[in-house]
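With one protein chain withheld, the remaining protein chains of the complex are depicted in position.
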Amino acid sequence: MSLTQPSEQARRRDYRVPLGILLFVVALAAPFIGSRYVVHSLIIALVFMLPAHGLNLLVGYTGLLSLAQAAFFGIGAYAAGLLAVAYGTPFYVNAVFAGLVAGAVALPLGVPALRLRSTSFVMCTLGFVIIGQAISKNWISLTRGDMGLSGIPKPYFELGPLSFSVGGTTGFYYLALAIGVLATLAVWAVVRSPAGRNMVAIRENETLAESLGVPTWHYKLIVFMLSAVFAGVGGSLYAHYLTVVSPLTFQMYYSTTMLIIVLGGGAGMISGTIFGSLLFVGLTEALRITPELRMIAYGLCLLVLVFWFKRGFAPVINRVWNAIGGAK
Amino acid sequence: MKINLSRRAFCISTAILSALAFAPDFAAPARADDAIKLGLVAPMSGPNARYGSFAMRGAELAVKEINDAGGIDGKMIELSNADSQGTPVEGVSATRRLIDQEGVSYLIGDVSSSVTLAMQPVAEDAGVLLLNAASSNPKITYDAGVGGFKWTFRNYPTDENRALVVAKYAAEKRGFTKFAVLSVDTDYGRSAIQFTKKYLPQFKGEILSEDYYKEGEVDFRSVLAKIRDNGAQAIIYYGLVDTTPIVARQMTELGLAGKVVLMGNGEFNAASVIAAAPEAMEGAIEAAAWLPAWDSPKSKAFVAAFEAAYNESPNNHAYVHWEAVHLLAEAIREAGANDPEKVREALSKIKYDSAMGEVTFDDHNQARLPMILLEIENGKPSIKGAYSAEIEYPAQ
Partner (left out) sequence: MFSTILEQVVNGIVTGSIYAIVAVGMTMIFGVLRAINFAHGEYYMLGTFGAWFAIDYLGLSYEASIIVAVLSTVVVAYVVGRLVMQRMVGAPAEAGVLATLGIALVLQNTVILVFGGGYKFFAGGYIAPVEIFGFSLAQQRILILVVCILVFIGLELMVSHTRMGRSMRAVAQNVECCEVVGIDVPQVVLRTFILGAALAGLSGVLTAPVNVTVYGGMGELITFKTLPIIIMGGLGNVRGTLFAAMILGIAESLVATYIGLQYRDTVGFATLILMLMWRPYGLFSTQARF
């Protein structure tokens, strides 16, 4: 075998496109393949994926670890729910309103919080969630306090003669899927933009980025607000699906879930967040086969995640994906 | 390389495991007519597990009793549990799994009202009978029966009746006019106080201070000092059973024991609670749906069976879930078939002989439960009266 001539190796086939199409078809056909339980789990994965995308922008691309997503999620849920119950507005109005309210609240919170260093920042964001819960419990005239906001109507689309209401698990799944796809495209657009590159620069070396003229402070604030918007829209989806919003939405459970999705999936990679949502839901539901050991097993899985998959599953997925694509 | 291999193996095995776990879901299970499938949604992890645990054991005991006696018309009950963690999302996932994968026709759940509210549309959609045994939010039955959700029933008192009866007794028989409020900061505590405030003016009572405590709070000294100083005669306490002994002990600590009385609900009558602070509990007034000391054969049998099986005294949550399973079994017997539609019909018309008296359901699928008014005298609950009141439903 000569050293200068390339050796002939059979080119491995690139299966990525067919596989992608297959996955897409499976996603569309899921309600017809799986039981309602499976479809419900997918809806939950999609509902959590939205705030997770927002958190991914924060953690993965700017390096800020925030636990406040649950706060914005809850604010969005209440905003959408209150609007729907009081005025019966169409779903897209509720979703946009929820996102805007969450983003607007993020501004005065972010300005002081982002000055803090990492650990203090984490605790500050946790504080937002706790304060959010206290407000939702005590501002009874607005949120109905502990009685909760129930009876949120089905998502309604006002299209003149074509108006329809989304009902049933299957219908809701397609709605969630559509929103999930839109959100993923939005995140992808943000990351690919020049702004996105600046964000990565901030994560890699903030001081250097500043010296190159990147207004780090503005970027951090905008990303913080943007992540809140994602969480708010996710909250509106949650409100319409569960039909109940209560102060329990501000429990730590939601914050930790979103964090696990992002870190488990792989911070800084969009595919990581998608995979993380599916993984999280798949894991928590699959573990129901042993009700007593479920949470213990879940805790152990978290530990495994930390030690063996320090950067989440995304690098592994990428390798698999590339291998399917013909690379070695 | 070694590390890579084991990581790869882990990935593959996880993928296979998850696929296997979900595989059964891809075939909708057939509902076997020879078993009665009952699902129980309760918090089994997290802080609320301390209530869910009692609920689960009560239900399990009842299922065992029924199955040991030959089942219902020969059919055995199959009980499946799912953990709601006290979170609405998990509660809905648990419900969905029980309905779609375990194929349950009847559900009992949850303890937290928010979770129950989220479960209602799911059960309604699937035509599964949801019998709630522990949530106190009035909305659950305002929106049930003729109010909307036909498949939801509740076998637990709402606080409207309780608030009125307690307030009346305190004012008329004990002559109290000055009250301090200390209740749990949940829908249960808040709605009970809301109702109390509605009725108190009728009895010339005034509320001197109003405080709500978070679940898990352990330090009441500040509030109790405030109450000691403002001169209230009784503390209106609608709270959690495991907080009652803490409050009682701290009342003793601050010198309130014997001077100020607890009234409302919080399992004052449990022997362990009275034992924790006897002086403070003396004279407490409570309206309860059940008490362990209740002298009826069925109730005593339940307490004995529970203690024999689990080495622990049953509490209210255990009782209501035990009763709910028996109630459901009776409805199935009266319906004559394991058909949720027929059972629902039977349940709405049922006259059930519970351990506390007769139970019937109103048109909002809310049970009319016999309630007991008691006072703690000489360290033991002393029954002062029984009542069962109609609920005024707000115009829809």
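Before moving on, here are some points about what is shown:
All chains are identified by letter, namely A and B, in their written order; residue positions are counted from 1 within each chain.
The rule is short, and it goes like this: a residue touches a chain if its C-beta (ideal position, glycine included) is under 8 Å from a C-beta of that chain, and two chains touch if they have at least 3 such contacts.
Being a predicted model, the structure only gives us computed values, none of them experimental.
Summary of contacts with the chain left out: across B:Asp219, B:Glu307, B:Asp363 or B:Glu377, the touching residue is B:Asp219.
One of A:Arg115, A:Arg197, A:His218 or A:Arg319 touches the chain omitted from the figure, and that residue is A:Arg115. Among A:Leu65, A:Val200 or A:Leu221, the one in contact with the hidden chain is A:Leu65. Of A:Leu100, A:Ile130 or A:Ala195, it is A:Ile130 that touches the chain left out of the display. Where chain A meets the missing chain, the touching residues are 59, 65, 112-113, 115-120, 122-124, 126-128, 130-131, 134, 137-138, 252, 256, 259-260, 263, 267, 292-296, 298-303, 305-307, 310. In the full complex, chain B makes contact with the omitted chain through residues 44-54, 57, 182, 185, 210-214, 216-223, 225-226, 229, 241-243, 245-246, 249-250, 252-255, 272, 276, 310, 312, 315.
Operating definition for what follows: only the chains that are shown with their structure count from here on.
A straight line joining the Cα centres of chain A and chain B is 35 Å long.
On chain B, the positions that touch chain A within their shared complex are 7, 10-11, 17-18, 21-22, 25-26, 28, 44-46, 81-83, 85-90, 92-94, 96-97, 99-101, 112-115, 117-118, 121, 125-126, 137, 139, 143, 185-187, 190-191. By the touch rule above, chain A contacts chain B in their complex via residues 33-38, 40-41, 44, 137, 140, 145-148, 150-151, 168-169, 238, 242-244, 246, 248-249, 251, 253, 282-289, 291-292, 294-295, 304, 308-309, 313, 316.
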